[in-house]
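Yeah, one chain of the complex is gone here, protein chain that is, but the others are all in their spots.
As written, the chain order gives the labels A, B, C, D, E, F and G, with residue 1 at the start of each chain.
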Amino acid sequence: MASSLIEKYMRMDKLPHIWCPGCGHGIVMRAVVKAIDELELNREKICIVSGIGCSSRAPGYMNFNTLHTTHGRALAFATGIKHANPELEVIVLTGDGDCTAIGGNHLIHAARRNMGITTVVFNNNIYGMTGGQYSPTTPTGDKGTTAPYGNIDKVFDICSLAQAAGATYTGRATVYHAQLLIRLIKDGIKNKGFSLIDAISVCPTYYGRKNKKGDSVRIMEWLKDNAVNVAAASKLPPEKLAGKFLIGELYNNPQPEYTEEYKKIVESFQRG
Amino acid sequence: MASSLIEKYMRMDKLPHIWCPGCGHGIVMRAVVKAIDELELNREKICIVSGIGCSSRAPGYMNFNTLHTTHGRALAFATGIKHANPELEVIVLTGDGDCTAIGGNHLIHAARRNMGITTVVFNNNIYGMTGGQYSPTTPTGDKGTTAPYGNIDKVFDICSLAQAAGATYTGRATVYHAQLLIRLIKDGIKNKGFSLIDAISVCPTYYGRKNKKGDSVRIMEWLKDNAVNVAAASKLPPEKLAGKFLIGELYNNPQPEYTEEYKKIVESFQRG
Amino acid sequence: MACTEVRLSGSGGQGLLLCGIVLAEAAILDGLNAVQTQSYGPEARGGASKSEVIISDAKIFYPKVRKPDVFLALTQEAYDKYVGNLKESGIIIVDETVNADEAPCREKYSVPILRTAREAVGKAMVANIVALGTINAITGLVSEASLEKAVLNRVPPGTEELNRRALDEGRKICQNLR
Amino acid sequence: MACTEVRLSGSGGQGLLLCGIVLAEAAILDGLNAVQTQSYGPEARGGASKSEVIISDAKIFYPKVRKPDVFLALTQEAYDKYVGNLKESGIIIVDETVNADEAPCREKYSVPILRTAREAVGKAMVANIVALGTINAITGLVSEASLEKAVLNRVPPGTEELNRRALDEGRKICQNLR
Amino acid sequence: MAVKQKGLVIKPDWCKGCGICVAFCPKDVLKMENNKVTIANGDACNGCGLCELRCPDFAIYLEEDEKDE
Amino acid sequence: MAVKQKGLVIKPDWCKGCGICVAFCPKDVLKMENNKVTIANGDACNGCGLCELRCPDFAIYLEEDEKDE
Amino acid sequence: MNDKNVRLMQGNEACVEGAIAAGMRFFAGYPITPSTEIAEGSSEKLPQVGGKFVQMEDEIGSIAAVIGASLTGLKSMTATSGPGMSLKLENIGYAAIAEIPCVIVNVQRGGPSTGLPTSPAQGDIMQARWGTHGDHPTIALYPSSVSEIYQITIEAFNMAEKYRMPVILLMDEVIGHMRERIELPERSALQIIDRKKPSVGPEQYLPYQADADGGVPEMASFGDGYRFHVTGLVHDETGFPSNSSEVTARLINRLMKKIENNLDDILRYEEENTGDADTLLLAYGCTARSAKSAMDAAREEGMKVGLFRPITIWPFPEQKVRELAQRVKRIIVPEMNLGQYILEVQRVAGGSCTVEGVNRADGEIITPEDILDKIKGVF
Partner (left out) sequence: MNDKNVRLMQGNEACVEGAIAAGMRFFAGYPITPSTEIAEGSSEKLPQVGGKFVQMEDEIGSIAAVIGASLTGLKSMTATSGPGMSLKLENIGYAAIAEIPCVIVNVQRGGPSTGLPTSPAQGDIMQARWGTHGDHPTIALYPSSVSEIYQITIEAFNMAEKYRMPVILLMDEVIGHMRERIELPERSALQIIDRKKPSVGPEQYLPYQADADGGVPEMASFGDGYRFHVTGLVHDETGFPSNSSEVTARLINRLMKKIENNLDDILRYEEENTGDADTLLLAYGCTARSAKSAMDAAREEGMKVGLFRPITIWPFPEQKVRELAQRVKRIIVPEMNLGQYILEVQRVAGGSCTVEGVNRADGEIITPEDILDKIKGVF
């Protein structure tokens, strides 16, 4: 027996999952099913799509229509799914590497088209699956197995990037702030267009170890201490915000969704 | 005989170029050499890189180290060049399709790394070379040969996208505002990190014709009437800005350049 | 006529592609076989361009024109570039502005196609349709009815009358010739 | 000894990969040939894992262990998963916490490797090095000197003393055994 | 073989011993034992559900009242 | 075969007749003839160089004074 | 027109028409010469029949979207040329291992790289078979006229749906771009094959359970009420990943067997004058048209020349070619490449006759004379 939420939505025969002890991905995955549960969505009409990575293993555990694609391409597969059947609620679960490194182009274009897809980035600031190489979100100066002398790249703010590309909903929460995470995923799903939730996860095995940041508990404490809710942030003096990062709903500006616009073209022929 | 600028910097045996009458790309190409000339750069140390497209033919006409790569990949080739020899002034000439459709991922990552590359986008809002398909910058509602019923996609603001990704200098000018264009390219080259100049060009042959926007002269008149300089824009009431677009320097925030940061790692071993 | 090879040439914007398509379509309306091909390449951006048609009552295998029986050139550049390989028994039709003095073949017609379009029809753009009228008047490759039908099939709606006139004027030029 | 196949197994975090590498390196220091391989796969994320070494005075071609001569298991899971295929003449060395009652082979040693690491050396992490000491004391696969040198080659700087002690304690366990 | 107290359920075979629930329980209800979580002080549990919310392995949760059925 | 007047040079074989220079010359110096640009009113030219700046085909330009040499 | 079904049509246009007749309701693509008209035609026609078109950001996204749409129940296609084909290969492998029906059109141009974008070439023959990594089955079809493009596009969809796999349609630039007479069959006369839907309920459904013949699993669509899992990892009958060597062997073998066991159904070819031929021309696509002319000319001169034209070029029509090789003295394989398909012909001929190529990789199509010269032994 597991909790009724898990029993209801997970593929019980695949659990316990393969993720390492303390891996944040389990917290994010639970947040996704919790959001689905609270929205009372028709599960037959939910399609969960991922790429390749530790995070991208999530769909295999989730009892919906699930698709595990190639590395970086989840959003492009999802675009085909949503366009083919706009009735489906398409949710993409992806990693920081999957979504913003090799998959960066599909991200900005799905956002630009405002495709009706909700993307949840399991952002652990590292390539977990391949063993700890730095990713586009590994903080500058941190180490990875391919950055033995410290990463000199700048990092993406995935939400800003998605917004600049055209996303109509963005938000960020961490695995410490799991309640907020659930709310943002719900709001992201409710937005008809392209939504992106940057879910700050934790990879104790590679990111934590390589950077001597300790175990999950210590990293989560760090997340707790350094995240500032946007609402609070607006009231804080700049010096209080130095070195912190924002969580909460960052952008919400509904605009015409792609498949609804396409439908108008198709209907123009059906009427005619 | 042609003007001394052209004689000096162009491969005279390749001229006249192949672009259509009124194609804006020639104006942009001239602006690039003019900027180089005014900066008095050492031409042996300039490397011009392009992808594939009408715009990407430019390097073939320019008498520097020139590289015509594969569609969308100019910035990735350029990254290798700049990293291999940071002394080179690397300038990427690309199209809206080349840079932001198939090449979108390389754009955001070159920007993120703040690679010392100056990118000039010959942005004619269409795929010229393949005959007029809509591009990520074709205005919503406009037609292309693959958007016979009007484009339903939203458009990229290439400068905002590059800035969100990490570019440290961005600016926009049009072929009507060629003087401004030259200045922005100069300032972009002067910025040590990643610079992007969105050069609004004109494709009378496909974009103009498909959208009944008239010939180059008419399109350039439209550009003149609808561009607002950022400096002026800040003083205008919002209603005056509706439907207009901004030109001028849009962002300028120098930050450590990639190859300079890398050099520090290498030097740490040379000292040791 | 077992198999006739036609090469239509001019400058990029003169609509010779359409010209070839219409001719091929007319042949098909006549119950013949036809294959139409054209040159692509960077020269498609202006400069000389050509469109080729093979018409035959038998099946057509090799699809490219090798030795044209009929050659049209609306510009000097196109003429110079594509006049080669003409069959000795071939027919050359050129706009009056084209110098075809050295033409290698038997029949040669220099006709005011561009001027007719501009002046008699009043639209330079329809020179391709004028040319079709002229070519067919000279060669009789396809039936007049099919040619007209093919033209009307392929031109933009609203321009039917204009094009019908262009075809007519094209035909007429030849009457003066004979 | 023509060719000895060694399989070292335990749970993901126990450092058996290093254990295999050190053993192979020691063999090379002794002038022998050695090949070390390991299991990759999703099980690399925790669960049982193994590292394998073949040591031979001749060249080694086929690189995978098929019938181990020496088998180490630090956990029950690893034991159960990898005990198969053992050579009848093989040697089993298990941590005292592992139940190896049904072991299919001649020689079997149940030794307090994990406890020794924890208590005698004071660092659970060095169980792999303790195990090396034990294995070599039992099998004499490589020279003591080479083994120590290989350990010191491969452990993080600053931990040399700790690891030397671990090796020593591992050796000692066996003295009690014999 | 679930361990229960006050609606709090632990599924030890799924627990990977990361300690997250222990660290962030506001009432210090939980503790680690042999790399598995156990209930140290069940009476103190306030049913806030934070342990469930943050357990990456779904190994600890609050039993729901069977209200809907 | 360049056409010159008042430092203004036209290179007719490169001119593609787009009319940009004509349309945007502030002094109405230029005009189209047979799809090529020509100088209609050379005396009016103020040497602003806008025609050169915007000619996509480098077919019109102002001759530089040979100052540096 | 006299007969309203007779038309002048461009090859690329015929591909769109055939696809729509076959039931295509989804197209994702990225423009590239000389295939662009297929995307353009699809963007125009699909909304008219309630279908969906999308221009993706690149070719990788296009094939990915096509696979996603196919999994959602729509017959799907993409079209490209060499450079785009090279980019699609990873996901074509995905479609092969995950058994997703789709059609990929490659209107070939001169390569490698950007090469000769507007010139004809037949340089992607071997790529169609071996381009993606790993062992995988391949069906590739190669029409040689406009009307055959129409018909073979339909067959491509039929095979894709029937065998649940990607089918590659190789085309020549010259046929894609030329216009030719086509007689469109009545819709009712077309044989259209749809994928087999699950015959069992969601509880019993195993998405990768071979059917009774050991071949093709039944296919549910996302949203149908069957909640199944699809992955590009090696997987068992349930669709979930497995590392077992047994499962792997079973999967890979079944994938290959889908083809090997159905060669009779999959292989399409045409032969002419092979009965008494001592010289056999073996050619595909536009080269076969030149070969046909060359054969006719040679026959007129009394030479015993035959023609074998594979339409299914992959799988290779091994048995048929072996038989022919045993009957003739020599096989001539004209190709607009440096010799690709000829390698298989040589392999299968196994020394029983001479096998010679007529090759051009210079952007020009092989003429009947080129082939005739070879037949006559002139070089």
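Convention: contacts are C-beta pairs under 8 Å (C-beta built on N, C-alpha and C of every residue); 3 or more make two chains touch, one makes a residue touch a chain.
The model shown is predicted, which means the values in this text are computed figures rather than measured ones.
Which of A:Ala78, A:Val92, A:Ala147 or A:Leu161 touches the hidden chain is settled by the complete complex: it is A:Ala147.
Note that of G:Ala21, G:Val66, G:Val234 or G:Ala294, the residue touching the chain absent from this view is G:Val234. Although one chain is not drawn, the whole complex shows that of B:Ile6, B:Met29 or B:Ala76 it is B:Ala76 that touches it. Residue-level contact of subunit G with the missing chain is found at 60, 82-83, 85-87, 89-91, 93-94, 96-98, 108, 110-119, 121, 123-124, 126-127, 129-136, 231-234, 243, 245-246, 248-249, 252, 256, 337-338, 340, 343-344, 346-347, 350-352, 360-364. Although one chain is hidden here, its contacts on subunit D can still be listed: residues 21, 24-25, 28-29, 31, 33-38, 40-42, 44, 60-64, 66. Take subunit A: the residues that touch the chain left off the picture are 52, 70-72, 101-102, 104, 127, 129-131, 133-134, 136, 145-149.
The rule is simple: only the chains that are shown with their structure count from here on.
Between A-G and A-E, more C-beta contact pairs are found at A-G. Per-chain CA centroids place subunit D at a distance of 38 Å from subunit E.
In subunit C, 42, 46 are the positions where the chain touches two or more neighbouring chains simultaneously. Residues of subunit F in contact with at least two other chains: 16.
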